[in-house]
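Working notes for the structure below.
Every protein chain except one is present and positioned as in the full complex.
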Amino acid sequence: MTLFFQQLVNGIALGSIYGLVALGLTLVYGVLKIPNFAHGALYMVGAYITFVAAVVYGMGYIGAIAVAVIVLAGIGVALERVVFNPLRHAPRLHSMIAALGVLLFLEAGAQLAWGAEFRRLPSPFSGTVVLFGLPVATQRLLVIVAAVAVMIGLSLFLKRTTTGAAIEAMAQDRAGALLVGIDTRKIAMLTFAISAALAAFAAALVAPLNLISPTMGEAVNLKAFVIIILGGMGSIPGAVVGGYLLALVEVLGGTYISSSFSQLIAFAVLVVVLAFRPTGLFTRGV
Amino acid sequence: MISSHRLLALGLIVVTVGACSDEASEGTDADGTEVVNIGFSGPLSGGAAFYGQNVVNGLTMAIDELNQAGDIEVNEQAVRFELVTLDDRYLPNESATNVRRLLQQSRTPVIFVPHVGGILAVQPMSVRPPEFLLSAYSSDPRILEAANPLTLMIPPRYDGYFEPFVGATMEAYGNRLGVLPTNTSYGRAWAEGVTEEWRRQGGEVLGDHSVDYNTTTDFAGPVTQTLADAPDVILVGGPSQPTALIVHALRQQGYEGGFIVMDQAKFEEMEQIIPRTELEGSVGVYPLEAYTSVGTVGFVERFHEKFGRERLPTSEVALNYFGMHIVAQAMELAGTVADPQAIRGQLTEAARQLSEDRKPYEYDTVTKEGHLTGDVVTAFIQNGEYTAIPIPRRSGRGAPVE
Amino acid sequence: MRVPTTRILWLAALLAALAFPFLTDNLYFLSIVITAFITAIAVYGLNVLVGETGQLSLAHAGFFGIGAYTAGILAVRFDLSFWLALPTAVAVTAFLGFLVGMVALRTRGDYFAIFTLGVGVVITGILDLWEGVTGGTDGLIGVPPPTRIGPLTFESLEAQYYLYLFCLALTILAVRNLSRSLVGRTLLAIRNDEHLAEAIGINVGRTKRLSFTISTSLAGFAGALYAPFLGYLGPSVSGLVMMFNMLLYLMIGGAASLAGPLVGTLLLMAATQGLLAFEEYQLLILGPLLVLSIIFAPTGIAGLVNRIGQRLSDRKTKPGPSAAPSSPSPKNRARPSHAPPHAEAGN
Partner (left out) sequence: MLLRTQKLGIDFGGLKAVDAVDLVIGAGAVTAIIGPNGAGKSTLFNLLNGFHKPTSGRIFFEGDDITGLPSHRIARRGISRTFQTTRLFPTASALENVLIGYRMHTRTNLWDAILRTPRARREEAECRDRAMRVLEFVGIPELAPLPVGSLPQEAQKRVAIALALVSQPKLLLLDEPAAGVNANETAALAELIRYIVSSGTTVCLVEHKMRMVMALADTIIVLNHGQKIAEGPPDQICSDPAVIEAYLGGRRDA
């Protein structure tokens, strides 16, 4: 039973990361209808920026996270302007392929800039706390708390502010949003900024638990796609719920079935779910 | 459409004609000194790029030394070496393409490949014309099992580690073994060997929780699982850095036992990430910098001069450096830079004759099967110090010498 | 007068391809061109699905892997002759493609792309983990080169070159016939508008499954040729890098065109081999290249060449008095005597 609860905590921490990454992905999909295959690369770049700010420039961990979030928001905007905006009237296929191009560019660029070796980001929260008799790494707790806070913050932003409402309106109907006077250009940029910033935030949180390398985003990226498909593409609660669900399935599946296959579980779930519900779990079929 | 059919018929005719054509080619010369290209196909991008770079550094270092000293003469002609590196992203099929390219474009008599997939993929090519000597850097015994007459296997084979590693840790910590290595076939083969040996020595093997060290986002899950069985010793291993993280995570969750660390992970690299105290009770490859022999000390010093203090002279750097020197020596002894068979024939003698300062390790023999061997020493970390555990020498192809 | 020009170009290309081994004795060049030929066959398969039917499948490399492994396993573990292993591998891939297509094509658009991405990952995972059969991470070693058939042997690389060239020519011919036929037009109709296609009586689901099966069969065919050529197979032949490369070749060459896949594959393979000095950073160039080509030349090289060709021929025909204006007004044109009554009503 201790094993179960310990794994539950692990699953929730992992789910928090998955959720944050998937949130950014689903936001861009919902608003701009772009499946951004480069999202995992943004996550990876976010981890490197945190690393550079913290280790090379000696900023504190928290400060470094802030820098990474801001820089990535900028990169997100640039990506929207340079790559996706020119393609907004092109077939969907073209944006997808362009995103693949961006992904490869960012990975190669990261290797050029920071080398291929694994990097380690130290965190001031390196201790362990005992929670209900279970030893839990402080960093893992931080991941959970910070991720949940950001998720709540984001949903408040979308529900309670006019800018947030504009994003939601555009997600529903881009042409309609333009008609009611929403600056769709600005919203598109903002969406990309938020999406990339979320990826950076997730990466900065998880980096001290793992290692930073140019390919670190690949696995997370694929998982995030699985999550938003399961949660319904464009659905924000779907991404959060899907993130936690997938992480728990992975961790518990790894525990009680086979750890070798745990990395494949996500895709097996995806294939099975879509076979029966071609539009995802939480969407209403039309 | 008639024309297309005719063209296809014509094409078929040319197939038969073309199949009979032949090719011929010969080596190249430079002014005064002969230039010999040394080939390398390994990962220079992707997840294993750092590893590949280490191998290249070892080779570069040896080649620079050889060229600077200018003391390799083949048939009374000075020889200059040039390293040609190609990226195969750790993909064996790319290695095969690269080897073709090296042979055709650079006419390399020797090619270094530092991963077992690539090695096994290109071994059959080495004996087809144009032949080449394959310098294999991987500890997988299957490289020798292929009985390829043009292979030089550089590192010690990993199955020699099982018995001493198991013996040392079981005695020190107890007989319950947890299994948490990386999920590559290399990792699985290691796990199989260690668990078999563990049972043979009367220990109990717990559940297998191997995970992919390269793609797992958070190791907490498998770590928790492994500890749930209350192991005394845990088998870990994969690339050094994630291995260190796993050790760290295990310690964080309160584990106090020992570790068997696969030879892919290097203690010196792990210590860059976690303190040595967390590695207490681990057996693994002896860190190069802890050796005190003349050859090693000199090598380490020259390495730091060349690549800076932050970079570590790991065994893949040292062994490939070593391998390159042996190959050059063998060329001199064989009196040819172009005949791989002849070079291969002189490897044993070359290893014996090589001067001490070019030997980072005390290996002095190349076996009939083409394996560089010698006195292999491994490390057991006890009370924060490296304790040496010698590995018995093998005689020929069979099991370890009893 | 453009059709003959195209035919002359194809003829010239074929002659050049036939002469190539006589022009070089460099086996490395030869093996690169062979790899390009084999890859191009798979890219033609991708073109049927992505270019002509408009469905982005990211499992194509996976099916390439299935074809390659089937042929490889049959040859290595069952000593089957290449000439039996090849059709078996194609049949197995086609059958699996058909099964996957039945499920995958229930999804549409982005869902289909991501679903097939998942299928691709699962295929690679199976090839990786099913060690007893596939050889696991180490792969399948020692796939023999194509066995002799009648008087023809394929020991030498030159002989293999002509074999693979022949296979490529066969593929191009088949794909050409297909895309010009009513079946090909049916695929295009689906790419253009699934609803419209359905409304004019096309069984869209069945046709998409057909397209998917054709596409995977070609991937399997290419894979089954790849295995004996390389002699070695690892799970990465079905991986994402392979997938990306195929997509890159297709989009830069020009989707939905006959020459596009071949031109894209040959050109980019040559270019990547040429970027020797930048080996590690190739993707730094290829990534943006893909993005730029999608933005500025979405029809690829074939599209660009076509456009230039059209402009040239327009210029030639424009002065002629009988040439049709580019935007005619129907009302001003004379109508045939049996025209419906509205013709008069319109004036």
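We call the chains A, B and C, going by the order they appear; numbering starts again at 1 in every chain.
The rule is simple: a contact is a pair of C-beta atoms (placed from the backbone, for glycine too) under 8 Å apart; a residue touches a chain by one contact, two chains touch by 3 or more.
Since this is a predicted model, take the numbers as computed values, not measurements.
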{"item": "Chains in view touching the one left out", "value": "C"}
{"item": "Residue, one of C:Leu84, C:Val103, C:Leu157 or C:Val183, that touches the chain absent here", "value": "C:Val183"}
{"item": "Missing-chain contacts mapped onto chain C", "value": "174, 177-178, 181-186, 188-189, 192-193, 195-196, 198-204, 210, 214, 324, 326-330, 333, 335-336, 338-343, 345-346"}
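By definition in this document, only the chains that are shown with their structure count from here on.
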{"item": "Chain whose Cα centroid lies at the greatest distance from that of chain A", "value": "B"}
{"item": "Gap in Å, rounded to a whole number, between the CA centres of chain C and chain B", "value": "39"}
{"item": "Between chain B and chain A, distance of the C-alpha-averaged centres to the nearest whole Å", "value": "37"}
{"item": "Residue numbers of chain C (touch at least two other chains)", "value": "280-283"}
{"item": "For chain A, residues that touch 2 or more chains besides their own", "value": "108, 111, 218, 260, 263"}
{"item": "Residues of chain C defined as touching chain A within the complex", "value": "50, 54, 56, 103-104, 106-111, 113-115, 117-119, 121-122, 125, 129, 240, 244, 247, 251, 280-284, 286-291, 294-295, 298"}
{"item": "Residues of chain A defined as touching chain C within the complex", "value": "29, 33, 35, 83, 86-87, 90-94, 96-98, 100-109, 111-112, 218, 222, 225-226, 229, 233, 260-261, 263-264, 267-268, 270-271, 274-275, 278-280"}
{"item": "Chain C partner contacts - residues on chain B that touch it in the complex", "value": "3-4, 7-8, 10-12, 14-16, 18-19, 21, 23-25, 44-45, 49, 85-87, 89, 91-93, 96-97, 100-101, 103-105, 116-117, 120-121, 124-125, 142, 184-186, 188"}
